[in-house]
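Here we show just some of the chains, and they stay where they sit in the whole.
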Amino acid sequence: MIALLLRDLRLATRAGGGFGLGLVFFLIVVVLVPFGVGPETAILSKIASGILWVAALLAALLSLDRIFALDFEDGALTLIATAPIPLEAVGLAKATAHWLTTGLPLTIAAPVLGVLLQLPANGYSFVALTLLLGTPALSMIGTFGAALTVGIRRGGLLLSLLVLPLYIPTLIFGAEAARRGTAGLDATTPLLMLAGITAGSIALLPFATAAVLRINLR
Amino acid sequence: MLKVRDIAVERSGVPVLSGVSFDLAAGHALILRGPNGIGKTTLLRTLAGLQEPTNGTCEFPVDQAAYASHADGIKTALTVRENLSFWADVYGNTVPDVIWDWFDLGDLRDRFAGTLSAGQKRRVGLARLGVISRKVLFLDEPTVSLDGFSVKLFSSFMRDHHLAHGGVAVIATHIDLGLGEAQTLDLTPFAAQDDGPSDSDEAFL
Amino acid sequence: MSLWEYANPKKFMGWTGPVLPWAFGAAGVCLAVGLFWGFFLTPDDYRQGSTVKIIYLHVPSALMAINAWMMMLVASLIWLVRRHHVSALAAKAAAPVGITMTLIALMTGAIWGQPMWGTYWAWDPRLTSFLILFLFYLGYMALWAAIDDPDTAADLTSVLCIVGSVFALLSRYAVNFWNQGLHQGASLSLDKEENVSDVFFFPLLVCIAGFVLLFVALVLLRTRTEIRARRLRALQLREVRT
């Protein structure tokens, strides 16, 4: 499992590997929104934390199809499936690699990009905290979705369609906690829920992922 | 070491082969032959455990088996060495130094796999078999794109390093591998009956 | 003979054939009676005027939208555990019916919302969770459509349905937490205190019965179609090989 994780990280950092591109996409969405919405500070600062969450979610989403599709296309996934690693561990390793290359960088970048969106001063820590708690769930759910669509060539958009409703609870609690925190309100409940979703996903979804992979490789 | 009894396989719900049986003692290889589309790939996938047989049984030490498909599973962005060490890690081995000679990869060791020619890539794919050192191999057209010299490299690897150490192998191929002593199984007579619907379609007919 | 026997495709075709016209007939009668009663024989509401009558479409379709998903969940579980083909096909057949119900509930709600709340749409929790349900249906159907092999598709969609149900429940809770709504609370309950007045209540019950019957009839019909399609596929595959 460690071997797989290390390989995926190494591949991600190689040319064309996609490391940092999620981050760049995040940046670009955040940059685009003011162009679309207009530059008024009052509006921007109200929607800042929400837009950051939505952008992070989209960036995570876009890198999902790399999780399995590349290995599927060049036949590596079949070989990995017949190798002595349980498929559950494969799912977990893939999700971890995805989080390390996407979720973590996003979390670190979000407060910085908050400046562009006029995020109020006490929002920074909350945005970072909620993303730190929430992005692992995004990676794990996304890995499940990627496993679901792995047989389908360029299932990228189908993948988005399947995964987005699954992302909604995470988004709601994450964004709500960030918003409440930014506004100086109590954010304990949504934070707890967010942590709960992450823990639950990591505990259960590897099994669903493995089941679905097994079916798809049949 | 490998015992296959009356096995039947299907692909996407279409029965492909039925009644295939064979035994393979340690140190022996079986060459699968048959025209395109007869079901060699499907049979190998079934033996490798990627799909269930619709009938019959196969017995072999599962934790000693490995599969190599049409596609090599080589990561183009990794070097040849990195590709092989990954597989070594997964199977809990290390990359033996002799492997570079066995498959004439010495010069290519630190090339990115993406910059190899078709046949060079294939050699890396085969070197994986030497790295994981499993006893039961299922190989699907291992010598595609190889030149005559590389085919010989592969056969001597099979003969001297795999079979000689008590391994077995089931190999689908269209060419002559020069594994003189290997048994050959032509799959043509085992093509599934045309009217035998698959388990899951049967219910609808 | 166990109950499962009825789920054999051939048996299923056998007994549903005769049942189907009755199911459609009963649905038709209930709907005709319920809607006529509701639309023409009940008084206008003192606050909402005649717009209240949308309730006869809105509430039954909303109920069925949720129940259809429940049915798909059960059918998916049966497929995964017992591998009954009819069960998988019934789940597949129910999805388009369910999504239509969802759409009817959303659209009637939207039409109702305009006079009531002055807007077609508000991010009310009830409305929002229906929108999410709609997305789940959409994803489920898209996955079915994207996979050629029927058994693989059945397996994958079943897993999606189960995982999706958990997340749908979570969303329901999340959405409630996120926004306090404008929408009516549950007004159909055994606890008489909360119920709408009887004049509206009884025709509504008849309409709900009509929608349930309609749902059953449509799902049976569509399951039969799916079974025939599968049969056709099986025959074609056999053809190809000869």
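Per-chain residue numbering starts at 1, and chain names A, B and C are given in the order in which the chains are listed.
Everything below uses one rule, namely that contacts are C-beta pairs under 8 Å (C-beta built on N, C-alpha and C of every residue); 3 or more make two chains touch, one makes a residue touch a chain.
What you are looking at is a predicted structure, and each value in this text was computed from that prediction instead of being measured.
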| item | value |
| --- | --- |
| Subunit counts for every protein chain kind in the full complex | A x2, B x2, C x1 |
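The rule we apply is simple: only the chains that are shown with their structure count from here on.
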| item | value |
| --- | --- |
| Touching both chain A and chain B (chains) | C |
| Furthest chain, CA centroid comparison against chain B | C |
| Chain pair showing more contacts of the two, A-C and B-C | A-C |
| Approximate Å spacing (C-alpha centroids) for the pair chain A, chain B | 37 |
| Rounded Å distance, chain A centre to chain C centre (Cα mean) | 32 |
| Whole-Å separation of chain centres (CA-atom averages), chain B against chain C | 49 |
| Multi-chain contact sites of chain A, meaning residues that touch two or more partners | 218 |
| Residues of chain B engaged with two or more neighbouring chains | none |
| Contacting residues of chain A [partner chain C, same complex] | 144, 148-149, 151-152, 155, 158, 161-162, 164-166, 168-169, 172-173, 176, 189-190, 193, 197, 205, 208, 211-212, 215-216, 218 |
| In the complex with chain A, residue positions of chain C that touch it | 132, 135-136, 138-139, 142-143, 146-147, 152, 155-156, 159-160, 162-164, 167-168, 170-171, 173-175, 177-178 |
| Complex contacts: residues of chain B adjacent to chain A | 48-52, 63, 65-78, 82, 86-87, 89-92, 128, 132 |
